[in-house]
Each structure stands twice: as C-alpha cells, then as structure tokens.
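Of the protein chains in this complex, all but one are displayed in their positions.
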Amino acid sequence: MKFKTRNFDQAETVVSIRELSVRLAGNETAAPVLDHISLDIRAGETACLVGESGSGKSVTSLSVMGLLPKGALEVCGGRIEMDGQNLLDLSPQAMRQMRASRISMIFQEPMTALNPVMRVGDQIEEVLETHGRYSASEKKRRVLDIMNQVHLPDVERIYRSYPHQLSGGQRQRIMIAMALILEPKLLIADEPTTALDVTTQQQILSLISELQEKHGTAVLFITHDMGVVAEIADTVHVMKLGKIVEQAPVEQLLRQPRQDYTKKLLQAVPSLVPRPHRAADGQETVLTVNGLQKIYGNFSIFSRREPTKAASDVAFSIARGRTLGIVGESGSGKSTVARCIMRLVDPTAGEVRVAGHEVANLSRSQLRPLRKHIQIVFQDPFRSLNPRWTIGQSLIEGPLNLGQDKHKALARARELLTLVGLPEDAINRYPHQFSGGQRQRVAIARAIAMEPDVLVADEAVSALDVSVQAQVLELLADLQKKLGIAILFITHDLRVAAQICDEVVVMQHGRIVEHDTAEKVLSDPQHAYTKTLIEAAPGRFWDFANFRELPAA
Amino acid sequence: QEKTITAVMHSGLRVLDPIITTAHISRNHGYMIYDVLVAVDENFQPQPQMADWTISDDKLTYTFTLRDGLKFHDGAPVTSKDVVASLNRWAKRDSGGQLIMDVTESLEASDDKTIVWKLTDPFPALLDTIGKQSAIPPFIMPERVASGSADEAVTEYIGSGPFVFVEEEYQPGVSVTYRKFEDYVPREGEPSWMAGGKEVKVDEVKWVTMPDAQTAINALMSGEIDYIEQVQIDLLPLLEASEDVVVETRDELGYQTIGRMNFKHPPFDNKKVRQAAMMALSQEDVLATLIGNPDYYKVCGAIFGCGTPLADDAGSETLTSGGDIEGAKKLLEESGYDGTPIVLMQPTDVVSLTAQPVVAAQAMRNAGFNVDMQAMDWQTLVTRRASQSKPEDGGWNIFFTNWMVPEVNNPLISPMLNGRGDNAWFGWPEDEKVEELRAEFIAADTPEKQKEVAAKIQAHNMDEVLYIPLGQYIMPQARSTKLTGLIESPVPVFWSVDKEQ
Amino acid sequence: MAATPEPAARMQWLFGAVALPKSWRMGTGPMLAAIVLTIIVLAAIFAPLFVPHDPMEMNAIQRLKGPSETYPLGTDAYGRDLYSRVITGARVSLFIGVGAALVSVMIGLVIGLVSGFFRLADAIIMRIMDSLMAIPSILLAIALVALNGPSIWSVIFAITIPEIPRVVRLVRSVVLSVREEPYVEAAIALGSSMPKILWQHVMPNTLAPLTVQATYICASAILTEAILSFLGAGVSTEIPTWGNIMAEGRIYFQIKPSLIFWPGLMLSLCILSINLLGDTARDLLDPRLKKREG
Partner (left out) sequence: MFGYIIRRILAVIPVMTIVAIFVFLLLRLTPGDPAAIIAGDMATPAQLERIRTNLGLNDPLHEQFVTWIGLLLQGDFGTSLISNTPVSSMIGQRIWPTFNIAVLTILLSVLIAVPMGVLAAWRHRTWADYAVMAFSVLGFSIPVFVIGYIFIQVFSIELKWLPVQGYKAPSEGFWAFLSRAILPCLTLATIYVALIARMTRASMLEVLGEDYIRTARAKGVSEKIVLFRHALSNAAVPIMTIIGTGFALLIGGVVVTESVFNIPGIGRLTVDAVLARDYPVIQAMILLTSAIYVFINLVIDLSYTFFDPRIRY
C-alpha cells in the first residue's frame, strides 16, 4: 500500500488551532465538548480527524467556521489563528467575509446540505454575489468553469437543475464547487462521502485531492472510515472525548499506533478478508426464495408514473446455522427482498418458503402464527424500538402473541438480555436510556425471543460506529453458534459481509448478478459489477487490525 | 346637489309585498311607494287621501271618487279598476277586510274614477278599516299586479305613492333606495299621520339596516347617517353627549307587550290557572327590565292601549300594581294545578323580546309554577307556536310578543280577541262570548256605544285571560339636527322632511 | 402526487411546535396556568357556596349599575349580579370547552385510526370528512343549534361536528407516518394483530398532538360559544356563560364595558392557561422530547 509521504516542513501554516476549548453554553460544570485541542494544517496538507462518534470532530470544524450552534455550544478558551488574526475575535461581519473566500466547508449529507428550492447554479453563484462584484456573464462563466473542474457532466443543464434532480455524487460535487470557487486557503470536509456508495465515494475522494494539488489548498478531512484515511491522509489526528489523543503522519499511525485507543479503533475495522470457510454441514434448508419479484408503483389510470422494478427473479436459499449476505449499492433492491420475505410488503410474484411453509400468498391473519419462524432486525436502532415501551414490554410482545404466559416470558426476557450482554435490570428501562449499540442488542434479543429459524438483518450494523459494529457482529456470530439460526445479512459494506457471511449474493438493479461463497465472491469476483464494488473499497490493501499490508492475494 | 336621507330602520326590508305580510317594515315600505284611498289622521279620524267618498243614507253604499292627477310610477293614470283589484286582493289577507267582505254585496268600478261598494248589512267601521295603518293597509297597485294570487308575493313594485322604489339598488335585508316621484300630486293640507299632503322635499331616501345597535349610534354621531328609527333606550346616554343629534318620540302610542297562553293544553286550558299566572306578573318588572328608563314605558292595564279612544283598564289591578304572588299562589292551589311543566318559549335573537320571558318565568316560579323555559331563535318560535301538539311533543304553553298599539286598539283588528278556536290566532281560544261581543262592537254605530262594548271586552279579557297585557313602551327615534319637518306618526314617514345641506 | 402536508397535521404541529421559554416550560408558566385554571374550575364548582347572588336572580330596579357592596362588579341589563354570573359562567363555558374537546377527540381518534390503517375505509371516510370540513363551521353551528334548540348539548354538538374532521386528519397523518416506523413493522413481524398494533403502538403517538389539538378545540369551543351567543344562537341567556354574558353585554360596550371586560378577561386567562398547559402536557407525553431536553 502506498501512503502519502510528502513533507510539509517547508509549507506555510494555513491555520493553527491552539488550546481550543468548547463547552455547552450556560453549563460550566459539564465536561467540555472540546478540551484544549491544538492542531496545525499547512498549505497542501490533508489532515484527517478520526475518532468514534461524538468525540468532537464536527464541533472542531464548526468552531473554525464560526458556525457553532448559537445558544448550545460556546468557545471557552484557545485561539484559531489564520492570516495572522484570531478568528475567534472577528466580528460577525468579518467572519462572514472569511467564509467561502478563505475557509470553506463541505458537509456530510449532500441530500440535505443544498437548498432544495434553489437552482444549484444560483446556489454556487451566491458565493460570488456575496464576496465580490462580478458582472452577470462573468459570474456565470466562473460557475460553469468550476462545475467543469469538478467533472460535472452537461454543466449547462445541471446549472439550471434543482438539487433533487441530481444524484448524490453530483450534489456532493456541487458542494465542492461551491466550496472551492473562491480558492480558499482551507477546505474543511466533514464526512463528505459517508452518505455515498463506494464507487461514488472513490470519485469524490480523488476529485478532492486533484483540486487540492491544483490550488494548494489545506484540507481538514473528517471521517471515521479508516479506509478513507489510509487513502488520502498526510497527517492523522485521533480524537477521543473531546481531546486529541494522538497525532502522526498517516503511515506511522497505521503501522505503529502508540495509544491503546488508536489501536482499538484500528482493530475494530473489519477486514476485507473473508472469514474462514465453514463447511455446510447438511442441515435442512429453512428459507427458500424463488423467482421473487416486486414492482412498486400504483396502477391508477391517472398516474403516468413508471412502476419501479425493485426486485426481479431473485432466488436463493439458506440452511440452518448459515449466513447469507446480500450486498450491492444503494437502491439495488436489498431491503425490498428482505421486506418481501418478511411479508411486510406483498411480493408481486414468486415464492418464499419459511421453515417448510409457503408464505408468499398467505393473508395477514394466516401469516401470524408463522411469524415466529422468521424475525428481522432493522438498520436504525433509534427507531426500531417503541420509545414509549420499556425494554421488557418490547421483549415479551412476540411471546405474548404466541400465547405465552407473561411471567415466563419476562423471565426469558431477562435471560435474553444477559445473552446479548446487557444487565438484567435493563428490562425496566426505556430505549432512550441506551446507546445505539445497546439498542441494537435489544432489537436482536427481541427477535431471538421468538426462537426463529431465520433472522433477517437489514443493515443491522450500518448505523453503528466501528467499535460497536464489531461487538454486534460478534454477538450475531455467537448467537448463531448457540442457537443455530440461519441469518440473512444485508449490507452495503463489503468488509462487514466478509466478516460474517458464508455465502454472498451481489445485487444490482434488483437482480442477482453473482452468488457464491464469500471467499470466492470477494477474492475472485466474476461479474464486472462486483469487481468495481471491490475495487472501490478504500484501503483495501491494508490490514488495519494487524497494522500491516494485506498479504497479496 | 342632491339631498339624500340615510335612515337606519328597525329591520331589514325583505318582503316587498305589503299585502302578503304583516311585517311592519313592509308596511312602511308600502307607505313610501303606494298610496291609500282613505287614511286616519292623528285623531283616529278617516280622511280622504286618494279618494273622497259619500255614504248612502242606509249606510249600505259607499261611493269613492278618485281625485285628479293620480299616476302610477310607470306613468299610467290610476283608475277605479286598479282600486277594485287592489281592494279585493287586500281583503283576502286582512282580517278586517274579510269581515267587510262577509257583508259585501258588490265592489265595482262604475267609471274610471268612481268605485261603488255595496253592503248587505251596515258596517260602521268600514272607513276606519280601510283607513287604518295596521296590520295590512289597502295599498293601491295597478290592476295587472293586484289581480294575482293573494298568497303569492307580487313581483312588480309600482305604486302611485310619493316615492319610487329603485329596484337596481335594492339589497334584500340590507338597503333599499327610494327616489322622489316627480309626478306625485300631494293632497292639499297639512300632513297628519297617513292623511294630508305628502310633500316630498328630498331627492332620495335610503333605508339601511344595521345589525348592531351601537354601530348605528356611532354612525349617526359621526354624521354618516341621518336618522335612526328606533334607538335602544339603554344606549340613549351615548347620544346625549352629541349636539348634532336630537332624540325624540315620534309615536306617542308606541308598543304593547303581551303574553299569550295556549288554551288547547293543560294547564292553561284551566281558567283559574291562567288567572293565577296573570296574577303573578308585574308590568313594572317586565317593563323595567325590558326598557329600563321609566320615561319610555308606561304601566297600562288597557288591552286596547292607553291613549286610544277605547282604553279602559278594568281588571288589571294586580298587573299594574306589582303583581300579587300570594294571591297567585292561592289561586293556583285552588285550581288544582298538578305541577305540569309550563313550556315557555324564549326567543334569543330579538332584543325587544328577550326580557319578558325571563322576568315572567321568574315570577311564575315564585308563584309555584313549574316553568320550563326553552330558548330558541325567533324563527323556531314562530314555527313552534303554530303547532297544536302537546307541549311535551313540540307544542307550547306560553309565549310573548309585542304589538304596535294601533294594531290592537280595537276588538276587530286585535288578533288575540278572536275566539274561533282553531281559526283563531295562536293559542286557539274557543270563546263564544268574545265573538258575541265583537259582533256587538261591529253593530255599534256611535263612538259612545263602541266604548261601552269595548269596556265589556276588556273585562271579559281580564277574566278569561285571552291574553295578558304587560304594558306599553315607546321607542324614541334619533335624528341629525339637519333633518327638519318630521311629523308625528306611528309609521315613520319621509314626506315633508327636509335636510339642510 | 408528492407529499402535500396534511393540514390537520400542520395544525397540531403548529400548536405543538410552540417552544415555550425554558423557564415557563419547567416551572413558572405552566405552574401559573395550572393555578389559574384550578382556581377558575374550583370557583365554578363551588360557585353556589360563595357568590353573593343567585346568578339568575333579576332585580329590574338595579339594572346596569356600577360596582357596589352588594354587587361587586355591578349588574347587567336584567339587574343580575355580574360577579356571580361571571364566576358561575365558568361552569358552562368550561363544560362546553372540555365537552367539545373530549367528544371530538374521542370520535376523531377512532375514525382516524381506522381510516389511517384500512385503505378501503379510508377513501370513503376521507371524502365524508372533506365534506364536513368544507362546510363553514360557524354556519353549520348556527344551523345545528337552530335544529336542536340552544341547549348546552347542541352547542357542544355543533362545535364538535366540524372539529371531528380535523382530528381525523391529524390522527390519520400520525398513523400514516407511524405505520412506516420500524418498530411497527417489527410488531407486525412479531405477529401482533392489527387492533393491538393500532391501540398499543400507534395510538400513543397521537396523544401528544391530540392533547395540543384538544386544548385548541377547547379554547375555540369557548370562543365559538361566544360567537354563537353573539349571533343569537347560543345557550339560553338565562344560564350564564362567558359567551352569552359578553353577547348580552355587547350592546352596552360603550356605556358599560365591564360587561364584556370581566367575562372576556376570564375567557382570555382560561384560553391562555389551557394553551400553556396543552403545550406542557405535550412535552410531558413525549419521552423522546424529554430526552432531548434533558
């Protein structure tokens, strides 16, 4: 693996953060949100800020922009030096002048960071309007020019488009164009690619470094994806609970992390190497899907909308105790398949057999007694538990539906909580009293309480940060070993799929394009689409957990 | 510069045919655009208006001769044919007219200007009846209009009166505009009530309605309007401050407020119970609550109204002296009243009728009645009072209303004195005695004899309690000092009125 | 068609989204509101024990008098004691407000739940609701009161009918969004029956917005009663309500403003308190909000 090894000793320092502290406004006793942060970024350098969720990465960047949420957070010490002045002392007017012209920022969510009711051309032009006098034609020329530079196709059309008419990647390019049009000295990018799928992510990353080289911009890049860090960073700053715990050039950090925290962070990154192959031991098949098709769209005479073929001709089967992964980019139909199997939506055609019962055409009431055979865990741990119910109530809902005695069900619920690694007294608490990872455990326990034959996990770990993700994956593997459940594991993260799946199905445009053992799919992809997916995975030659290159395959 | 009078009337004009309705506003409208043959003056004497008359010696033939120069607003001259058609239509709707028609042999136009009315029996009150201003005066319309059904409103509004109705500017219930009729030839002589010379001195009169009494007063004080027909007495203090406004009384007789019971159902089918109820009531209480200012009301025991020729107050002592609760209690006990609830209807949307039920209910309760006061809007009330069902099934026991004194000032026109059972006015008393007395009244041919019979009717009413007179009140009018020459009259008239610019 | 915001949902959101000053939310505001409301309610309940006069007792000689020892706030046009009437008026006014709120919320809740979850019923129900909503409520109220006579119940009924569709829309919009929530899908997957899901998972989500809506209905019912009285179609004038005290007093506005001022003050205080309490109750009802704030 080739890291950036440029030397910045000669380069001028663009921004210098000194002993910056931020705390909750009006609350002097609470632990500070940022605790004496210091870091420098030099011209042309890419500084990566990493750390688990909530460690203060975004707050750092917003402090530099002077955009801390008013009334919620306030700076309580330190300096941010740029152009020989302390940004924290500037008047609001002067700070506005700095923004976009000297410092600019790209935000995480391209879907929400653009004003949905303004044409994107106007939104870029607004930067010029705000920071200088240009004639109308001059403005337009410059906007089209920067749009070309970020490799947008058909710029004239896109100039007139609204954000919702663009893809996620295109929107993120608009954001970048907006940030770079005035050639600022410092570009802050807060998780600019997290919401994008891997292929788009790769394009955006290379675009940023291309522009950076061209303009000599200093970049503060925030991410929690170690793969991305490995690809683009010059220097890495690791944050934990509002402090910077380790700062080092990228290669040094990845090879010889000094802090335990850093090591833990790196070890949690799942490897792209598939888990050791487990022989299929001839257990019976518990889930079979055949010719499954789902078409969305109403067929009203008044509606001329094209129906969406979200899934077509999907077929696979899983045996007891095995895990099948479904991977594919966003919108490829993964969730649709899961929901059809669960009969949360009605498949348009095809058959689904669960533990020997054909369920595709049953009515809702016929279905109810069969529900115990198959359970699901959803992506969003914050919304998949009823916030008004105690954990106990949620856990016994299913068993009570099966006619179990309440006391027994509660006793069992306690056992289950222990099984998923939560204290027994959690049973009387409410979901909001738990962290995301803990909630996901509860959701898993709830599914397990039904003693299902099949567990469907739809992006069950995508919302969790790497360390928590690792724990949940382990838990699933554990449970599978103990209870012999078959798991249908849906993810867009190849690393995760590699860790947990026996077999992998790759979906594109609602169809299965490749289906084989995890090993084969990941190390020897057949289909071109699978190949691009794998190639786009950042840091794919690095074995983070072991601080070294992956042995060449 | 045109002279326009803007007047706020007591109610909105909605029905333009004054023959089909007894509503005062429609009658007032009638006097604006129509003329009448004969009209009573302020001494209650019939005077010639469109026509002079002669009476044959046997009192059976009346001959009317139209005066010269009468013209309808469309330019056509008024002929005796128009008069005959109008009188016929009128007689179908007016109770007095019906009585005359009962004794009419023929009513014919003998030539263009002469109408001959032949009777089978003398009807001494004929001229009074066609000259009266209530409830339905016999307005003269063109024959083509008047020959239509008496149960369907006319659709053409052409008269021969001093004002012309401006149809384009008419907004039902909101405003109506009248222009001076240039071709109108007033009769000689000073105007007196509906009689005399109706000389119009302004170009235009605009009647508007204001649903809010204060708004009208504010508008008058700020000069946006010239005239308010009826001012709520409680609000008079507001006007007193203003120098540009005059408050005065135009109609000294005013109104009589009354209660009427239902004779068809218990307990008011029992005379003693009716008497007990009447005994419990005090006119003073009712009037003080309704009007407040004693300058504007008068305790009056006469069923024909104080200040009228037939007035007599026999039998009204308890009413006029504050009620006799103890006596009422005793009487009620004697009557064998069993506590049947009395359904008392209370209208909520007519200001001049909200107080009576409330006061009466309290007095009757004090006397031991079980009163079930039911609030409703006036429309519901008028529908319900027509129902002969039992009170508990949507019928009623007692309600209250107001009459203009000229509407009740003699036994022929007073609707409450009709004793013909189901054909009588709401309440349906079956009372042969009163019918006999009324016949006696018709036959009475001198004022003295009439007065004698009237006294008997008064006494009979107070014994039988056909209705309860609850006293008399007047409604002052308010006008801008710019208006001059208003004459006294129960009907607000706009002739002889001038406006300074 | 793209997602057009549900008017009713917006309504609740509107009244729900009133972020109160922090100090109010936690303490003083709602406390004051609760105290005011409690005093008014207690006063109304125990009115007969301490008001100096029978609120219906008339004394014609004493009409429209100013404050005196016997009549603390003066008298009205019937010579009744204004103070006694204003205090007693709270009874009917609050009863109408609370009655209208409860009835419309309960009926609307059931219809809304059904129509939100069952597609077939939905089309028919929503057409009927649209129709009810399109009929101007004041006119409907007048007509209904004319139909049933101006009793307290018909006023409540009249106010309730046009409110039901708004509640239905609100509940329905909550149902439509909640039924996409993963925890409802999880409940389906756990084999819970529809009625159970509706009642246990979906219904509680409607409580917070419904509380706000209910306080809004309560407040507007008290006001509508006043307007109906103004138009002569309210509760019998004998029985005091703030609405008809004001309606009767309106023609004396310029000569005796206290006839409108006192009931108006009580009404405003009450509506203000109800609104404040409604907002507070909504916050208390929503555990997620609690967390965000805490």
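Each chain carries a letter (A, B and C) given by its place in the written order, and its residues are counted from 1.
Note that contacts are C-beta pairs under 8 Å (C-beta built on N, C-alpha and C of every residue); 3 or more make two chains touch, one makes a residue touch a chain.
Computed from a predicted structure; not experimentally measured.
Peer 1: For the full complex, can you list every visible chain touched by the one that's not shown?
Peer 2: Touched by the chain not displayed, across the whole complex: A, B, C.
Peer 1: Using the document's definition of touch, tell me which of A:127, A:198 or A:391 contacts the absent chain.
Peer 2: A:127
Peer 1: For the full complex, which residue in B:60, B:116, B:153 or B:351 touches the chain that was left out?
Peer 2: Reading the full complex, the residue touching the unseen chain is B:153.
Peer 1: Thinking of the whole complex, not just what is shown, which of C:105, C:260 or C:277 touches the missing chain?
Peer 2: C:260
Peer 1: Determine and list the subunit B residues touching the chain excluded from the picture.
Peer 2: On the subunit B side, contact with the omitted chain comes from 12, 14-17, 20-23, 26, 93, 95, 135-136, 149, 151-153, 155, 170-175, 208, 210-212, 214-216, 218-219, 222, 224, 349, 376-380, 382-384, 386, 401, 403, 407, 415, 422-426.
Peer 1: Which parts of subunit A face the unshown chain closely enough to count as touching?
Peer 2: Counting over the whole complex, subunit A touches the hidden chain at residues 65, 67, 71, 96-101, 104-105, 107, 109, 112-118, 126-127, 130-131, 162, 164, 175, 178, 302-304.
Peer 1: Which subunit C residues would touch the chain omitted from the figure, given the whole complex?
Peer 2: 1-5, 7, 10-11, 13-15, 17-22, 127-128, 130-140, 142-144, 146-147, 219-220, 223-224, 226-227, 230-232, 243, 246, 250, 253-254, 260, 264, 267-268, 270-272, 275
Quick note on the criterion: only the chains that are shown with their structure count from here on.
Peer 1: Starting at subunit A, what is the smallest number of hops through touching chains needed to reach subunit B?
Peer 2: 2
Peer 1: Would you mind checking which chain's mean C-alpha position lies nearest the centre of all protein C-alpha atoms?
Peer 2: Nearest to the common C-alpha centre lies chain C.
Peer 1: Pick the pair with more C-beta contacts: A-C or B-C?
Peer 2: If we tally the contacting C-beta pairs, B-C comes out ahead.
Peer 1: From the C-alpha centre of subunit A to that of subunit B, how far is it in Å?
Peer 2: Chain centroid spacing, subunit A to subunit B, equals 88 Å.
Peer 1: Distance-wise, how many Å sit between the C-alpha centres of subunit A and subunit C, to the nearest whole number?
Peer 2: The answer is 46 Å.
Peer 1: Centroid from C-alpha atoms only, then distance subunit B to subunit C, rounded to Å. What do you get?
Peer 2: Centres of subunit B and subunit C (C-alpha means) sit 45 Å apart.
Peer 1: Which stretch or stretches of subunit A touch subunit C in the complex?
Peer 2: 342, 344, 364-365, 368-369, 371-372, 374-376, 378-380, 383-388, 394, 397-398, 401-402, 430, 432, 443, 446, 450
Peer 1: Which of the residues in subunit C come into contact with subunit A in the complex?
Peer 2: Listed in rising order, the residues of subunit C that touch subunit A are 181-183, 185-194, 201, 204, 287-288, 290-291.
Peer 1: Residue numbers of subunit B touching subunit C in their complex, please.
Peer 2: 212-214, 232, 234-235, 237-238, 284-285, 288-289, 292, 346, 348-349, 351, 354-355, 358-359, 361-362, 373-377, 379-380
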